[in-house]
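Quick one: the structure is below, questions incoming.
All protein chains of the complex are present and in place, except for one that has been dropped.
Now for chain A:
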Amino acid sequence: MKLEGKVWRYGDNIDTDVIIPARYLNSFDPKELASHCMVDIDESFSQNVKAGDIMVGGKNFGCGSSREHAPVAIKASGVPVVIAANFARIFYRNGINIGLPLLEIGDDVEKISADDQLRVDTATGVIENVTTGDVFHANPLPGFIQDIAKAGGLINYIKEKK
């Protein structure tokens, strides 16, 4: 998948309570979750995010609870890919399983700022910062995880395998 979009930049240890606070977990409607995404640290996000915008975080992005509502909220906000130095484990797994590509680029993430324009190829992991001219390479997905991603998530993967 080739994507291009504007950056919403967040810091280290963005936890799942920040991505979608528990008080909104009595619904799992993606649109409703998206309407509260990031509210506790950035009220402007849910109001101003545009389809195709890219979220970029620092270290340990998505730490905390196992709530899949977190990647679902981000995906339903129209964000097609999240880039971070690295991701917390369950969030990473959930992203793959629901078909939200997550790219890890380590310290290179420091070279991406809010409102930069990025061009991303999720298949090759090549990220181009159009604003600064920098190019980064994310680690490719290993083994059959590739296949899950290609199928668009775990459920499709299982259905196809049957």
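Keep in mind that, in the parts below, contacts are C-beta pairs under 8 Å (C-beta built on N, C-alpha and C of every residue); 3 or more make two chains touch, one makes a residue touch a chain; residues count from 1.
Please note the rule applied: contacts and distances are computed from a predicted model.
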{"item": "From \"3-isopropylmalate dehydratase large subunit\", \"ABC transporter ATP-binding protein\", \"Probable adenylyltransferase/sulfurtransferase MoeZ\" or \"NADH-quinone oxidoreductase subunit H\", the hidden chain's UniProt protein name", "value": "\"3-isopropylmalate dehydratase large subunit\""}
{"item": "Chain not shown: contacting residue from A:Ala88, A:Ile105, A:Leu118 or A:Ala149", "value": "A:Ala88"}
{"item": "Those residues of chain A which, in the complete complex, touch the missing chain", "value": "13, 15, 17-18, 21-23, 25-28, 40-41, 59-60, 63-69, 71-72, 86, 88-90, 93-94, 97-98, 142-145, 153-155, 158-159"}
